[in-house]
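Every protein chain but one is kept in place in this view of the complex.
Order as written gives the chain letters A and B; numbering starts at 1 within each chain.
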Amino acid sequence: MVKRLLAGDRRSAARLITLVENEMDDHHKVMSLVYPHTGQAMILGITGAGGAGKSTLTDHLIGKFREQGKKVGVVVVDPSSPFSGGAFLGDRIRLQSHSQDDGVYIRSMASRGYLGGLSRATYDVIRIMEAMGNEVVIVETLGAGQDEIDIIHIAHTCLLIVTPGMGDDIQAMKAGIMEIADIIVLNKADLDGANTSLRHLQGALTAGSFEEGEWMPCVVSTVSAANKPEDLQGIDELASAIAEHQTYLRKTRAIDRVKYNRVEQELGLIFKDELQKIIFKGLKGTGKKREYIESIIEQRNDPYSVVEEVLNTYLLPGE
Amino acid sequence: MNNQKGTETIENREKGSTNDDSFKNLSGFKIKALYGPEDISQRDHETELDLPGEYPFTRGIHKTMYRQRPWTIRQLGSLDSPAKANERIKQLLQMGATGISLCLDMPTIMGRDSDDPLAEGEVGSCGGVAIDSIEDMRNLLEGIPIDEISINFVSNSQSAVILAMFVAVAEERGVPLERLTGTMQNDILKEYQAQKSYYFPPRPSMRLTIDTLGFCNKHLPRFNPISISGYHLASAGATPVQEVAFTLANGFTYVEEGIRAGLSVDSFAPRLSFFFKVHNDFFENIAKYRAARRIWAKTMRERFDAKDRRSCLFRVHTQTSGSSLTAHQAENNIIRVTIQALSAVLGGTQSLHTNAFDEALSIPTPKSEKLALRTQQIIAKESGVINTVDPLAGSYYVEALTNQMEDECYKYFKEIENLGGVISAIEKGYFAKIIADSAFSYQRKIEKGERIVVGLNEFFEEEETDIELREADPEFEREKVSDLVELKENRDQALVKVCLNEIGEVCQGSDNIIPYLIKAVKSYVTLGEIIGVMKEIFGEYREESIY
Partner (left out) sequence: MAEKKKIKVLVTKVGLDGHDRGAKVVSSLLKEAGMEVIYLGMFQRPESIVRAAIDEDVDVIGLSYLSGEHLIFTPKVVDEMKKNNFVDVLLIAGGTFPAEDIPIMEEMGIDKVFRAGSLTESIVDYINDHVEE
């Protein structure tokens, strides 16, 4: 199947993604086969509050990249219901114009309980899309506030979408997300209050501290939901800004730091997951898990002491 | 009777009543076990209860209502081909219908001609008639006394074109436009909120609506150019109170826009009419009508300064609820329709369409249609409910419900106002979200058994259907398309082009577009072509709202 994936077969890509999403048997092995064929794509992250127009912007950006002859993969992430575990994935609706383009592959993912909105599997899904032959992979997620900053660890270039008058600009500034996004997009710039928002954003940026040679996040105004093609605004500027950032990354070798962060982050996630599984499994096996938990409930012990004890006993080399 | 004693008893009973939470109506109001005078004593009886035919018309818009003339029995008369629809109309008129409603097929609804590639498979769909050109309108109305019969065109985004065709045919037949009666649904706001068959963004759509309004004002004084519809909102999920609140809000918006376009309120408001759905809750529905009449009248007078009494009249056409019909045990629907029809009559509707009981299965057969019509006739002539006006007035329950509905409406009006008005609220997805939530909540209740649908989640039986169904005609599409192709080949192409160019220019300007459309349709420009040009100029609207 991997071979077919490398040849660009959609079906294989789709199946492989399901494999890694559900952590089905052999997904580790499969990914290790995929891995050598990754690393060359531009990974673009797009985040912002619901209703900001992310998908519509994504739709236009896909068009731009396609104009450049690039193949595009898109991962759209939506939250899973914490109660039922199910999800409503409706973003494809806004990406209709590319539904028949063979050079575009779109996949919806549910966050499946990961707080930051991006699961471990997302890294793998992006890789699969890279291996498939996509030169650009766009990852779109819902960014509601402080929690949703995983995207910066996954993407090379990060876009934050805000809209005028909804307070996101203020929220974003409070959250410090501003300093993390590479490009701030002020969408729906035709609404009232756009100028004020623009001023706020630009003001906040100049107030921030950036070192010499570092990339200073820029603000681009756009109008993505246009009833007529002539009413679209800012898309070209946005595409240029993205290209500029990409150039910056390569020229200053900042891309290396980004890559380093990505892998570090991913390793961290995998370690966390795997270690937790191993430890709990082990504890359960010896019957200690229930013991420990009950002792904490009965106030004979506390979580930190338990963890210390377990680590000392099982992980750190004894004397 | 000792009043004090009576009150005590009611109070005690209330204390004793268990779990009032389980008795909620469709709008979510908690219904008490017992209503008494104290439930309506807060309102000022003198001004609010009133007389029928007198402001604020809570009890009815006419003094004698059905005693003088029963409501119009207006049944749906369309069928896929204009010729067949024409036959059907004649049949219905013979059976005793006093008005006709005409639906359009799906491609026409979406602004496309029968030969459009996207129309494939859907020409003549859903019991709607395919209208591409003036030829179709001619065939549809052939032999029908359009100066005597009231026709309701269920058309919305394409209304300007349909109106142009109707006027053109009338002119050809020498019928004076002042004699034409009927309605055009032409309610674009509800399209954005519920039915989704809009083409252009709200502003240009509103311009077209006002153009039709202005034209009818001048030339078709007996024709109702807008039927502000709650039916579709309700079908999409709106509760009764949401239906009335949003419909009225839309109505007020049209009034605002008309005034903004320079029309004086009394010159067009008398011709605005409404379209409601009857839901299953009998009394709630009646209260809905009474509240609607009262709110419309008060707002027209107090906010819009209407001087003409007729501007304050809430005139409404009703259709029984299609979405409450079940496919399982379809005969149960006969009972549902009867109860709903009675509710509409007691609510004081001006005209009524009753659904055929097999409507959840497919397009009704002549037999089931006749039954639907007879339902109305029996209510009108045998049940005696028409003998007096607004018989339920004074009922503690109904009056309390009416007041409650009214209060809730004002709350919704405030919310909409805070969002900047109806159009602004539409763009923000306000209506779509509320309606979708209501739809979801309703279904959830059915799934959980909290709301019972007999034959579906209670008294369910596996069954054999013995009901005969009407067949759709597959040949029709082929014929229609070839007729259209022929028409397009044989017309004056140069003239067509000129007309389309003119339309394009008028779209960019501010002239009333209707005369240009009339000219165009007379030259055999098709509906799809006209809409196509408009889409280029006005743009196409994409729904932004999040679900």
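Everything that follows uses one rule, which is that a contact is a pair of C-beta atoms (placed from the backbone, for glycine too) under 8 Å apart; a residue touches a chain by one contact, two chains touch by 3 or more.
Not measured: the values here are computed from a predicted model.
Asks: Which listed residue, B:P82, B:G99 or B:G237, touches the chain dropped from view?
Replies: Spelled out, the listed residue whose C-beta touches the missing chain is B:G237.
Asks: From the list B:N86, B:S125 or B:N139, which touches the chain that is not on show?
Replies: Of the candidates B:N86, B:S125 or B:N139, B:S125 is in touch with the missing chain.
Asks: Which candidate, A:Y35, A:F88, A:F271 or A:Y314, sits in contact with the chain we can't see?
Replies: Answering carefully, the residue with contact to the hidden chain is A:F88.
Asks: With the missing chain put back, which residues of subunit B would touch it? List them for me.
Replies: Spelled out for subunit B, the touching residues are 106-107, 109-110, 112, 118-122, 125-126, 195-197, 235-237, 323, 326-328, 360-363, 436, 439-440, 443-444, 446-447, 453, 456-457, 465, 467, 469, 472, 547.
Asks: Kindly note down the residues of subunit A that lie in touch with the hidden chain.
Replies: Counting only subunit A, the missing chain is touched by 10-11, 13-15, 17-18, 21-25, 80-81, 83-90, 92-93, 96, 99-100, 105-108, 110, 112, 277.
Rule of thumb we're sticking to: only the chains that are shown with their structure count from here on.
Asks: Distance between subunit A and subunit B based on Cα centroids, please, to the nearest Å.
Replies: 46
Asks: Under the definition above, what is the set of subunit B residues touching subunit A in their complex?
Replies: 200-201, 429, 538-542, 544-547
Asks: For subunit A, which residues are in contact with subunit B within the complex?
Replies: 50-51, 53, 56, 88, 90, 225-228, 231
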